[in-house]
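Pasting a structure here, questions to come.
With one protein chain withheld, the remaining protein chains of the complex are depicted in position.
Right, subunit A next:
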Amino acid sequence: MNREPRLPDTAGEFDPLEWAAQERALAEERAGLPPVAGEPRLRSYRLMARVLAQPPQEELPADFAWCTAQRAERAAAARRSADARFERNLQLLLVLVFAATGSGALMAYAGAWLPSFDGGAVAGLLARPWLWALAACLGLSRLYDRWWWRNLLG
């Protein structure tokens, strides 16, 4: 192969004249100006600009936007569901931690304060019907909440 002797790489060096030719060719091509005779360098760059401005022959499918929007909506719904599940699990964890620490405190310190309780007063409190009604309301509300979440998440 007949090649010129290899020279040090100067391609990285910016040549303002060459750059100006590239930019002029691009501007002329975009403006649709007729090619200037006798300037082969400009003609090469104009051809280049013309080909580079052409979109790829391969295209996205016609229903790409619709399919992508559907997929995004499904992904968002899955994220919302995962967030809700995480929130519920966190809530449950907090309740368990609270219950565990409460039980621990009860076991540790009950011996000191439980004897001071008046048994008659506790029995009197439990005998009041509004207290039972309140407990029933809280229980029902909790059950309805569980049922609603189960239905929502399918």
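Just so we're on the same page, a residue touches a chain if its C-beta (ideal position, glycine included) is under 8 Å from a C-beta of that chain, and two chains touch if they have at least 3 such contacts; residues count from 1.
Note that in this section contacts and distances are computed from a predicted model.
Participant: Among "Sigma-70 family RNA polymerase sigma factor", "Corrinoid protein", "Na(+) H(+) antiporter subunit A" or "ABC transporter permease", find the name that the UniProt record gives to the complex chain excluded from display.
Facilitator: Not shown, but named in UniProt as "Sigma-70 family RNA polymerase sigma factor".
Participant: Given the contact definition stated above, which residue among A:G32, A:P55 or A:P115 touches the chain not shown here?
Facilitator: The single option touching the absent chain is A:P55.
Participant: Have a look at A:V36, A:A76 or A:L134 and name the one touching the chain we're not showing.
Facilitator: A:A76
Participant: Just checking the interface: what residues of subunit A touch the absent partner chain?
Facilitator: Interface with the chain not displayed, on the subunit A side: 1, 3-4, 6-12, 14-15, 18-19, 22, 26, 30, 40-41, 43-45, 47-49, 51-56, 58-61, 64-69, 71-73, 75-76, 79.
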